[in-house]
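The other protein chains are all here in position, but one chain of the complex has been omitted.
== chain A ==
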Amino acid sequence: MGAGRLRAPMERHGRAAATSASSTREPAPEEPDGRGQEPLRRRANSTSVPAAGTSAEGARRDRHGSCSGGTSVSRQRVESLRKKRPLFPWFGLDIGGTLVKLVYFEPKDITAEEEEEEVESLKSIRKYLTSNVAYGSTGIRDVHLELKDLTLCGRKGNLHFIRFPTHDMPAFIQMGRDKNFSSLHTVFCATGGGAYKFEQDFLTIGELQLCKLDELDCLIKGILYIDSVGFNGRSQCYYFENPADSEKCQKLPFDLKNPYPLLLVNIGSGVSILAVYSKDNYKRVTGTSLGGGTFFGLCCLLTGCTTFEEALEMASRGDSTKVDKLVRDIYGGDYERFGLPGWAVASSFGNMMSKEKREAVSKEDLARATLITITNNIGSIARMCALNEGYFGAVGALLELLKIP
């Protein structure tokens, strides 16, 4: 899941106007009309995956998504949709607390005949999405994640991954209206908290009915699917061997063939931890509010950074031991009574109790300490959950997964 492994931002460019979609009101920095673009410029860029309440504890869940208007859509219906093969465009939308993730299937096996019949709006969407890597000032297509030559419902094509900040949802909906999405009669499947929050806006502004789907259902389905197709021939799931040793540490593929039971730690703005027993039997174990949003939020406050990538980049250059109080800072070495090594963090940000030390740290050090604080904490909670759930085996893999190289 490699949260936080998003690469540095692509150069922002407002080339939207140069595409066939030039007529749309895709927000661009230069647009004079502030309605759509203002929020785009306002906010820093992107974190990762969806927001998850720290705590909405759940028993084993068997909740299905529901299409807007309250009509419940059973799994069968979704199944049958697939069999019937829905009309293009094929979208999947996950509206998180910080970030909107849009997955777009670009059919590559379009026949000339099909192309002929393709309505203009559909064509313009396809061209717009696939010919750009950035949309407006904040939308980004993660080109490196693109899955090529996929067969989906009998169609061949590429799966594109696009993200933009949740606060730009109004602009996105407006774009949908301008591009006349509603005329395409496509089913707009959406998950994440925003599927609820923006449902009414989709309906009244975009004239689009969302098919709301349960976010945890989608999460597990998505993981299993992505793993099954692999990453352009490589494994999707990986772990770090010898994470504590910077010399020997290496990223290795992890075989997810017999994954159950597994603990799924989904780090969005917040963190959700799920125990998954089979592909449709899982429960939310717990969560924590100390997640990606906390890392990014604190970094913004502490360093003045503006993007998630910038925060990560700063963190990669910093030294957290200037910020954190280590066991050796207190005991002079290891604390043998409890078997704690001297290098272990005793108190995150503990050195910052001292005015002199506050004055001596760099922004990079602070970003690094923030990252270490959050990731260690998630690792610690995940480990405890795993122990409580009784998965010793899976723990190791998870811990590895969470370690920062």
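FYI, a residue touches a chain if its C-beta (ideal position, glycine included) is under 8 Å from a C-beta of that chain, and two chains touch if they have at least 3 such contacts; residues count from 1.
In this text, contacts and distances are computed from a predicted model.
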Answer for the undisplayed chain, UniProt naming, from "Hemoglobin embryonic subunit alpha-like", "Cytosolic Fe-S cluster assembly factor NUBP1", "4'-phosphopantetheine phosphatase" or "MTMR6 protein", is "4'-phosphopantetheine phosphatase"
From A:V143, A:L224, A:L252 or A:L301, the answer for touching the chain not displayed is A:L301
Looking at the whole complex, which of A:S183, A:T204, A:S235 or A:S380 touches the chain that is not displayed?
-> A:S380
Could you tell me which of A:S137, A:Q174, A:Q236 or A:S269 touches the chain that is not displayed?
-> A:S269
Please identify, in ascending order, the residues of chain A that touch the omitted chain?
-> 42-44, 47, 51-57, 96-98, 192-194, 196-199, 268-270, 286, 288-294, 296-298, 300-302, 304, 306, 308, 323-325, 327, 329-331, 337-340, 344-358, 366, 373, 376-377, 380-381, 384-385, 387-388
